[in-house]
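Complex shown without one protein chain; remaining protein chains in place.
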Amino acid sequence: MSSKSDAKQEREIKIVGFLCNWCSYGGADTAGVCRFRQPTDLRIIRIPCTGRIDPLMIVKSLIQGADGVLVSGCHPNDCHYAVGNFYARRRMEVLKRFLPYMGFQSDRFRYTWVSASEGQIWQQVVTDFSETIHRLGPNPGLHQTVDSAPAVSWF
Amino acid sequence: MSGKIFVAHDALSGLLDDLSKKFKVWIPQMMDQASGHIAFGVYAPGKKPELTRRSRLSPKKILFPSMDTLFKFTYVKDPKDPVRYTIDLKESFDNGPTLVFGARPCDTRGFQTFDQVFLKGQYKDVYYERRRQNTLFATLVCQDSDTACFCSSVGSGPADMTGSDMAVIPIEGGYVIEGLTDAGRKLVETSGSAPSPEQAAAAEQMKRNTAALKIGEDDLTGYADDLTRRFTDMDFWREQVSPCITCGVCTWVCPTCYCFSITDEASGMSGERMRSWDSCMFYLYTLEARGHNPRPTKMERYRNRVGHKFSYFPKKYDGMVSCCGCGRCIRTCPVSIDIRKVVKELKETADDRA
Partner (left out) sequence: MDDKTNALREHVKGIFSNLELVLGWEPGYDPLHTRPFYVRTESDIDRLTANCLSFQNLTRYLAKSMNAVDPAADGRKIGVCVKGCDSRSLVALIQEKFVSRDRVYVIGLPCRGTLDARRIRALVPDPARIRSVNAEGDELVVETDRGISRFALDRAIARKCLQCRYPNPVIHDVLIGDPVTPRLKIDAENPSVAAVEALSLEDRLLFWENQLDRCIRCFACRNACPLCVCQNHCIMETRMPKWITQYRNMNEKFMFHMIHALHLAGRCTECGECERVCPVGIPVALIKEKINAIIYEMLDYESGIDPEAVPPLLTFSPKETGI
């Protein structure tokens, strides 16, 4: 983590985006068709539904060094499968509140709802998240060895 | 020279500092104060060896790392014909001069089992062999047994120096370190000054007293045939193993468990072939590709663990039990399964039913 500032300049930012097939993936497509300008940091993985999201996918991405993880799906009540995103939002909210406890920056993970027609909103979401991640800088990942750790009287 | 030196308590870190210039020195050390976790770690100035309390993990990983890269590979494409490729292999060895300081006799003796399997058979394990040849053991004459210790039950004892290059004998005010092998003697003689006659005598006395101790009540060797007789008695195994949760603690902490698994971990065009510890207590250990598992439940698996150590191994290697009596499996077992009791009851119940 000491090399944080050096690393800032070293490599490009990579954001993993998990987008649901029916809404946000279409929304991203709409944004592209409408030629809205978007940052290029996002790598999109298409998923059938945000209900498919296992919080572990987000954790694994962050541990493996993704600088940010964005999950986007249909608006609640608009899920193609009726209820997939209702399950998802509970799981993702629990994860978002849990990440800082383990020492992860919770700002590196965001979930949002964008429909297939909302190209403009998609542009805002991506631009805003991308700016956040640039502000945070590259994800330093985990330390592979720990020389000294803080004392905690957890016991 | 006598091949012995005396090191006062406050001079011990100085000695380890000197040794660590020539060797990678492993010492038992406190890894976490809150849980009192002691394990073997590499010495660095400022670290204190824990010589008065037993380590929870054995020094097995020093010669047999829990994860060991055997070689690295890269697929290299032929630029003229991209369909063809060659594989570029790089062997991987990590085996500089190493010294294990402060292991107990049981810890050091654990490697005798490894030697049988990895060095003395038809095939030699080069990875183990190179580490073994480059490693010296300075073993502590053990002063403090607990209720789980049973080294004398398996043909050893708290002053057994089998496999050790040096003996570290605690006496009043410090330690007498005695060279036992040529390499050990050579190292000792260049590392300090000889003990006074009184100190040497005290060390001899200490060694004699310790050697006379009997740690563990029963003799647990010679049960090879009893296991064979008990083999199909599933009621016996059910009774012994019911509480088992089939975790791998007993095998992970064991100084003599040498089973391993080999996997390729690759990403893109390159990767590593690595060896990692495997545990016979896991379902996947014997799971076959087709889906059949010859040891489907914990009864078969635990029977194998006991059988391997106290029956199959001695039958193959001149009666040598592949258990060093350190008691770690008993101490760390979440459900308090006692391997001594299981082995003993092999015989008693066998007789009862005969």
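Going by the order they are written in, the chains are A and B; count residues from 1 in each one.
Everything below uses one rule, namely that a contact is a pair of C-beta atoms (placed from the backbone, for glycine too) under 8 Å apart; a residue touches a chain by one contact, two chains touch by 3 or more.
None of the values given here were measured: they were computed from a predicted structure.
Set against the missing chain, the residues B:86, B:133, B:193 or B:261 yield one that touches it, B:261. Among the residues B:99, B:321 or B:337, only B:337 touches the chain that is left out of the figure.
On the side of chain A, touch with the chain left out of the figure occurs at residues 1, 55-56, 59-60, 63-64, 76-77, 83, 86-87, 89-91, 93-95, 97-98, 100-105, 141-146, 148-150, 152-155. Touching the omitted chain from chain B are residues 31-32, 34-37, 39, 56-57, 66-67, 144-148, 242-243, 245-249, 252-253, 261, 263, 265, 274, 276, 279, 282-284, 330, 332, 334-338, 340-341.
FYI, only the chains that are shown with their structure count from here on.
Centroids built from CA atoms put chain B at 45 Å from chain A.
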